[in-house]
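Shown here: the complex without one of its protein chains, the others still in place.
Right after this comes subunit A.
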Amino acid sequence: MKTSIIKATALTVAISASYSALGQDFVGWLDYGEGDAQWQDNKQRLQAFGEEFDNAFDMYEYLERQAGGGDQLSWEDMDRPEFDWSGIYTRTKGGLSFDPDIPSDQTTAQLTEAGAAARQEKIDQLAATGGEYDPISDCRPPGHPRWASEPFLHEFIVTPDQTWLVNEMVNDARRVYTDGRAHTAPEDAYPTWNGDTIGFWDDGVLVTHTAYLNAGQYQRGAQPDYSDQVEVVERWRKVNGILLEADFWVFDPVNLTEPWYSRQSWIELANDDTLLRIRYWWCGENQNNDIIILDDGTSQFSEFDFLDGL
């Protein structure tokens, strides 16, 4: 198995690789580099890399070929720093913007006419009423790829055959199968909130493909929607002792004219007193968290348990 040593100064060390193979211009991991201009250049290269592919699975298979099929990990490998994703994390930046580099009222997605119209409808709703109703108000899952832009606490669990990507929010766990299995066969598959994710390891980088997803929105507010044809390629890497980063390429023929690239990241939080831990989420636990949708499409609390007759 190929080996990789995580460097503590990985943020400033570029390990980019670019070469032509199989008719594609492969773009390896690119660090943020020195300053915003460097990152914008790197980001554009990663965006262009995704645009070379007609669909997400073509990209995933290409990356798998580049990796020679990937590395099969063992339990002994789990002692190595690049696979130690233990701890409690949270999203590093981005707020409620799917692309964390820009404010949530903007988007870098290249939208189809239908995608732009759907986004405009959300913007118009906000302008007309000053509010909205977010379906996750009832504790349904955010779904993927929205999963990437949700805050709160996260845990990441790497094992040789599966990696779990956990958000405290609504007890949400994505399972990445790295044991070589294929996706569920199309005749047996059906859409779910987090879809079906397979992956492989390439020199300490986890590469994944997710399919069979429900339609949803990247976030509430002015963030776009995605359809049930959305698929995602991700490339995860522990860049230093406390920072996880992931390249995301989202493909959605209904809403996107080109795949949408973004760099997501999660940072480990100090937790010396061990107070931070994943706690169960259930909207029904507290009556005061019951949210209803109003006729104008906005939100309000239903009945409060602390009021008598009001």
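Note that in this section a contact is a pair of C-beta atoms (placed from the backbone, for glycine too) under 8 Å apart; a residue touches a chain by one contact, two chains touch by 3 or more; residues count from 1.
Just so we're on the same page, contacts and distances are computed from a predicted model.
Asks: Quick one: find the hidden chain's UniProt protein name among "Na(+)-translocating NADH-quinone reductase subunit D", "L-serine dehydratase", "Ribose transport system permease protein" or "OB-fold nucleic acid binding domain-containing protein".
Replies: So the chain that does not appear here would be "OB-fold nucleic acid binding domain-containing protein", according to UniProt.
Asks: Of the residues A:Ala37, A:Ala127 or A:Leu307, which one touches the chain left out of the display?
Replies: A:Leu307
Asks: For the chain that got dropped from the picture, name the residues of subunit A it touches.
Replies: 8, 87, 90, 92, 95-96, 104, 129-134, 136-137, 139, 151-153, 168-170, 220, 240-242, 267-271, 275-277, 279-283, 285-286, 288-289, 291, 298-301, 304, 306-308, 310
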